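Mind looking over this structure? Questions follow.
The complex is shown incomplete by one protein chain, all other protein chains being positioned as in the whole.
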Amino acid sequence: MNFDLTEERQMLQDTLRRYLRDKYTTSVRNEIIDSDTGLSDSIWAELAELGVLGALFTEEQGGFGGAGFDIAVVFEELGRAGVVEPVLDSVLMGGRLLAAAGKSDMVEEVIAGALHLAVAHGEPGGRYDLDHVHTQADGDTLTGRKAVVMNAEAADHLIVSARDGDAIGLYLVAQGAPGLTIQGYPLLAGGRAAEVTLDKTPATPLGLTLADYEAVNTLALVAISAEALGAMETATALTKDYLMTRKQFGRPIGTFQALAHRMSDLLIELEQVRSAVINAAGNLEAHDRDLHLSATKNLIGRAGRLVAEEAIQMHGGIAMTQEYELAHIAKRIIMADHRFGDTDYHLERFIALSAA
Amino acid sequence: MNFDLTEERQMLQDTLRRYLRDKYTTSVRNEIIDSDTGLSDSIWAELAELGVLGALFTEEQGGFGGAGFDIAVVFEELGRAGVVEPVLDSVLMGGRLLAAAGKSDMVEEVIAGALHLAVAHGEPGGRYDLDHVHTQADGDTLTGRKAVVMNAEAADHLIVSARDGDAIGLYLVAQGAPGLTIQGYPLLAGGRAAEVTLDKTPATPLGLTLADYEAVNTLALVAISAEALGAMETATALTKDYLMTRKQFGRPIGTFQALAHRMSDLLIELEQVRSAVINAAGNLEAHDRDLHLSATKNLIGRAGRLVAEEAIQMHGGIAMTQEYELAHIAKRIIMADHRFGDTDYHLERFIALSAA
Amino acid sequence: MDLSYTPEELAFQDELRAFLRDELPGDIADKVRSGRELDKADMERWHAILNARGWLAQNWPRAFGGAEWSAVQRHIYDVEAAAAHAPRIVPFGLSMLGPVLQKFGSKEQQDHWLPRILDGSDWWCQGYSEPGAGSDLASLKTKAVRDGDHYVVNGQKTWTTLGQHANMIFCLVRTDPDVKQQEGISFLLIDMDSPGVEVRPIILLDGSPEVNEVWFTDVKVPVENLVGEENKGWTYAKYLLTHERTGLGGVGSSQAGLAAVKRLARAENHNGKPLIQNPHFAARVAQVEIDMRAMATSNLRIVSQAAAGGAPGLEASMLKVKGSIIRQEINDLARRAVGPYAMPFASEAVEGANDMIPDRLEAGPVAAQYFNNRKLSIFGGSNEIQRGIIAKVTMGGGA
Partner (left out) sequence: MDLSYTPEELAFQDELRAFLRDELPGDIADKVRSGRELDKADMERWHAILNARGWLAQNWPRAFGGAEWSAVQRHIYDVEAAAAHAPRIVPFGLSMLGPVLQKFGSKEQQDHWLPRILDGSDWWCQGYSEPGAGSDLASLKTKAVRDGDHYVVNGQKTWTTLGQHANMIFCLVRTDPDVKQQEGISFLLIDMDSPGVEVRPIILLDGSPEVNEVWFTDVKVPVENLVGEENKGWTYAKYLLTHERTGLGGVGSSQAGLAAVKRLARAENHNGKPLIQNPHFAARVAQVEIDMRAMATSNLRIVSQAAAGGAPGLEASMLKVKGSIIRQEINDLARRAVGPYAMPFASEAVEGANDMIPDRLEAGPVAAQYFNNRKLSIFGGSNEIQRGIIAKVTMGGGA
């Protein structure tokens, strides 16, 4: 056993943290959130340049990382800074699916920041179930509806799951293809998604199955968990600072026992979350991988709610205002529960896998 | 709507509270707990004399109460004082079953404190399920095993449930009857129970069915809930006193914010419990009676655990010692969860009844 | 004790249900049900309908044009109105200022202001909180200096709910800076159209423009707008707070919210079954419902006690804490219920997009409400303040 980051990952973490601290300020982010596209092209280009996108791929795939801990390091930092750019969906999920399909040219473009992707899998009424796919593949066209598709508007291509008879396969659909309708909307925690309808829309089979999607979904679980960890680090740090700065009766409110003890509880939960993310990232190759992933996501759902709610509560009114950093971070934490299965979904899965 | 106690109940409450405060001190109780019988005959006689036992029966049955709020008033006070005498099992359950069977002579004796009963219904492996009865009735004898039968050793008669074909009926078995074995043991929270085996033991049918048992079980739910409320009142009062008395750094520890706020949370839960007991006692005749009872027992299970654990924790070491009043009271609170269905049992029942 | 309604109370309930069925405008109820924002006209319309029936000022004495309902009647209204998706009555004039004027205002003030609250001539807002003062009203800094027949007011109020709609504000102002903190405070009625009053919106974390900052720069206020005596404002404020707290359990709103959660969870499917049948989700729903049932009884007990003249300070604080926790838990269940559809940012601005998302529209902006309702445990005396009060009242000292 060994709990140290490799030198490369340590460097990646330092670089990314410094970059985001300097460039991705609250006001910059608020402008991005309010913009029509919901993302910044220049930030995107710089993330590519810093090697952040490449770190999400193996050397074989044209990157220089791609393991669980590479993903964890990147997303923890993105989470810490409350980054709204769709690295998770466009690069990690989209890119790794294309890599699995052997589309190395496109992967190269993704890593260079030159190609945007969207993964259109979930459908209305499907909640978090991975096999709820009613979109139909008929020869080389798709017909159906996809729900809350992240980054659909900005994507050059959509990777769409569809059913051909009993089999679920993945298909590539170009932006602007006939019969493709994208109705976009902003998200509560920043960024944009869309309802996507396909009506006999031309599509290219990627030769991938639901199992390939599931494999990438496990990476996404590590990513969203690490992102939530990063956001919780910021939430606790902001709260700690606030308690040490804000005074009542002439002393910092953090010296009042009730708040001090509740702050301690948040820090304890943060340690738990940190360990949970390590368990997820470090067990991607283990035989009981899914058990670890569900354990992690469940714990993060519970701890995340506690941290977000307590951070707001201990701040008081200021945290209720949109312009304050914590407001955004708290929304990122809570909304992470709505991706790739929520607290109860993973509790059930953990129970089922434990019994198996 | 009206939330005032009637004058009679107010008097009953005052009398019983005063009596127990004066007579049922910690040291008296500890002696009772350590005694071979686990109960005090003189206390029992005085409870009868004060009319406490009679208050659990309707006028028709030879008492002068018997409604939900009569039961609640009595058991709240017994709970407050941590009384270990088996009023619930011997008088309320046993007596009301005999009343339902029309055995008015015996009921009279019960009210007078002259007759002890035990209700032998639960069986090993049956947990809280009411219809888990494997004891067999064969003609006028019973054969089977009953689990954790309260007051079995002291009882003059046992009321035993048994199965005759598909029907479950109740039978009267005399103490000392042939084939009756009573293996007694003390209980963690005071009092005694026993494992009871019947081997072709002579028994008299009472003409009562499982439905009659269930009816008395609803009264028992009100009683145990009120008892837990009373115990929680004592637990919070002891904790409040301790926090106001015990000093650190020259001031009462209750003035430290963390403990003050946690104390407030206990008082809030106590209000909830008080209301829950009112809901149970006041809805015994309502069409959704069982929904109310399960709601109450579930809430009491959750609040009881919080109150017992927090009361001990806020006291610190002293509460860990057997001789301190809170130790006994905390045990009574937690052990109430193990009677007539625990927190989860009633959660499930509430869900089932809500869906119905 | 008797938990059942009397025949009179049952008749009242019937009457109320009929009224809500016949008189509550469908478009307003739809907005409330789906969690969309009500505009000023919606709220004024509903107030006018209630006022026409004499049911707007439910806790006011009949002498002032009120309905003078009993505690149980108000409870019944609370539950029935919420179940019918009626808007909440805007409390500032009716529940807050009204009782203060009735108890401490002059005859002239009562005659002038009370009818204007009822007929909607004035929209009141509350000027209590100040930046940096948190829930600690005694440390407020907004100054009013007497100058002939008027006061000159300078300072800033914050967290002023719905201040953007108001033409009048009742304020706590400091009229004597030299005395102990809680003394030297006065209760002043200020016309928001006066020169020097500026309202700036604060956008809350869910994007809603619900609260405001109100700035006062040399604002002239006629002395006849002083309520009661100068420097006695703290007494009136305390009276108001006690009054305001009655019913803070939010029983009606919790019940309606829980019913909405159940509707959502019946419509959602998980593993081929309605979500409401999922044992984990059902357990969450059941536990909060059980807590709510007890809290509702506490609420009734406390309200009847208050009606009988008891001082509900302690119990009101308990109710506020428990009530806010329950409502927030219900909000949390609602966001869980809708799954990934909790993520879209639903607001008037994206109504067009919402039309694309039928499931989402049914859901309403549940995640936004979840965040917005974090305020329940922060504004109006945070739960920490309430716990401090409970500790202080029961143990003395403790804070």
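Labels for the chains are A, B and C, by order of writing; each one numbers its residues from 1.
We adopt the following convention: a contact is a pair of C-beta atoms (placed from the backbone, for glycine too) under 8 Å apart; a residue touches a chain by one contact, two chains touch by 3 or more.
Since this is a predicted model, take the numbers as computed values, not measurements.
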| item | value |
| --- | --- |
| Displayed partners of the chain not shown (whole complex) | A, B, C |
| Given A:137, A:278, A:307 or A:327, the one touching the chain that is not displayed | A:278 |
| Residue touching the undisplayed chain, where the options are B:23, B:163 or B:338 | B:338 |
| From B:199, B:288 or B:323, residue that would touch the chain that is not displayed | B:323 |
| Hidden partner chain, residues of chain B it touches | 122, 124-125, 127-129, 147-148, 183-189, 193, 195, 248, 258-259, 305, 309, 312-313, 316-317, 319-324, 327-328, 330-331, 334-335, 337-339, 342-345, 347-348 |
| Chain A residues touching the omitted chain (full complex) | 1-6, 69, 240, 243-244, 251-252, 254-257, 259-261, 263-265, 267-268, 271-276, 278-279, 281-283, 292, 295-296, 298-299, 302, 347, 350-351, 354-355 |
| In chain C, positions touching the absent partner | 279-280, 283 |
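The rule is simple: only the chains that are shown with their structure count from here on.
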| item | value |
| --- | --- |
| Where chain A and chain C are represented by their mean Cα positions, the distance between them in whole Å | 37 |
| Separation of chain B from chain C, taking each centre as the mean of its C-alpha atoms, in whole Å | 42 |
| Sites on chain A at which at least two other chains make contact | 258-259 |
| Chain C, residues touching no fewer than two other chains | 384, 387 |
